[in-house]
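Every protein chain but one is kept in place in this view of the complex.
Showing chain A:
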């Protein structure tokens, strides 16, 4: 899963912290996409170009297109090679270049951009960049754009981090135990349930990715195995279950108003010798069986 992160496209957010740094993973992913033949652009804001290129061999270094915003972020030296509009202008210029083919843009780092730019502007720019292929403005087919952003989550409050993670297609949170690094990958596909996975890995000195089977490899959609499922029918003072004998007795019970087939036949079959209805009456102890009409005494 970790090696196919860039195949989905869109914004991939790498969240790291002080204990588990993410720049090496970023460089490993950059190396992987450069070896695949994609165009790779780096917006370097946090570390110098030499430090970023350190560890890559020369053919990868030749494939990387590096935009340096570390040495002169506010363009005070007013050289012609600096792109107008700062980092966001560089982002838009990369997208407008539209060579057919997949493009990977690595942002090092999103935290630097968040601290220097308003969050809404950054979100709008990232959305426009990562959804380039969705809106066919011109007729030329634009390749898939993947944006890799490194975010130091301890530097920001829950607001910007939440806003960026709601924009991201994939979110990789770095963690680990006891010297073993792990990546918790959360994939949000547009109209499907998000899937998450934890992958243990390590980065080799030449920045290639080594996937490992860590202490536990879980690959399941969100479920926590530590909480046992709650059964609501325990701890009750009355019994809700039926035993087999009780169930049989319940099923074989004939209800008083049940219209069984025997009753139906008995009603439908014409009774012999009964054309009219009869009334059967049993006199009570208090009944008066005098045949005289009491109205005869009246003198009208």
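The working rule: contacts are C-beta pairs under 8 Å (C-beta built on N, C-alpha and C of every residue); 3 or more make two chains touch, one makes a residue touch a chain; residues count from 1.
We take it that contacts and distances are computed from a predicted model.
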| item | value |
| --- | --- |
| Missing subunit (named according to UniProt) among the choices "Presenilin", "Telomere length regulation protein TEL2 homolog", "Elongator complex protein 4" or "Two-component response regulator" | "Elongator complex protein 4" |
| Contacting the left-out chain in the complete assembly, out of A:47, A:128, A:155 or A:203 | A:128 |
| Touching the absent chain when the full complex is considered, from A:74, A:236 or A:298 | A:236 |
| Among A:159, A:205 or A:283, the residue in touch with the chain that has been omitted | A:159 |
| Touch list for chain A against the chain that is not drawn | 92, 118-120, 123-125, 127-128, 134-135, 157-160, 162-163, 166-167, 188, 191-194, 221-224, 227, 229-233, 235-236, 240, 255, 257-259 |
